[in-house]
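This report concerns only the one structure given below.
Of the protein chains in this complex, one is absent; all others appear in place.
Let's turn to subunit A:
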């Protein structure tokens, strides 16, 4: 597998802070991978995203993106490959209207005018916001803002997408639609997805879960191995997957196999027990 992001021994301390927000952290991310980054509030997730995009500069260590070191010289080249959906969509908006806003990233890429109109339309349709083209993004509802922020990033077809809790205010069906869309784009366009999230259900979509604590990587494994940690997950501020919560309550009275069962497996097991009766 080809590394697309390689972070080595990176430390970052905010001005006027005593403790580093990122502490001697190393992490590799592979092309076309979907990685979830999880951890308690303040564990360093957003800071890590900003370091990868060169929005802040590490005090030690190195970050490589697609073979180039993140530094002043390469910064524009690197940023053209990365699309970040920020945690607060208000930080994302630059345009006075929704369509201007989505067009902004395309303009920066030098996309010709006539193509741009179509691509803006396409991106807004993908997130079901085509009817809001002429609205001021600041006047949208919370979930509508998040949709437009996502459209703005998808429109530029970056090779790496970093989503910083970017579906946190969508309704459950809307969230599912957007995640399915991202999954589809990832498969079709060879994108790499880094998703910062507190939603344990969402992490099932990823190949790997990286757990941060106090600016350090404390666990890094495929979802099943992480879910196998069971109630230990709460130590890292995480929730147990729903099927594990159900299983542990059922075990008091019903015999179930050890280890993590996903929802289908758990239902299968419960069904077998009941049909024996």
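Everything below uses one rule, namely that contacts are C-beta pairs under 8 Å (C-beta built on N, C-alpha and C of every residue); 3 or more make two chains touch, one makes a residue touch a chain; residues count from 1.
Going forward, contacts and distances are computed from a predicted model.
One subunit of the complex is not drawn; among "Dinitrogenase iron-molybdenum cofactor biosynthesis protein", "Cytochrome c domain-containing protein", "Transport permease protein" or "Energy-coupling factor transporter ATP-binding protein EcfA2", its UniProt record names it "Energy-coupling factor transporter ATP-binding protein EcfA2". Checked against the hidden chain, the listed residues A:28, A:122, A:228 or A:263 yield one contact partner: A:263. Across A:149, A:162, A:200 or A:229, the residue that sits in touch with the chain not pictured is A:200. For the options A:23, A:92, A:144 or A:195, the residue in contact with the chain missing from this view is A:144.
Listed by residue number, the positions of subunit A touching the unshown chain are 14, 16-17, 39-42, 45-46, 87-88, 90, 134-135, 139-144, 147, 165, 168-175, 198, 200, 234, 237-239, 242, 245-246, 249-250, 253-254, 263, 267, 270-271, 273-275, 277.
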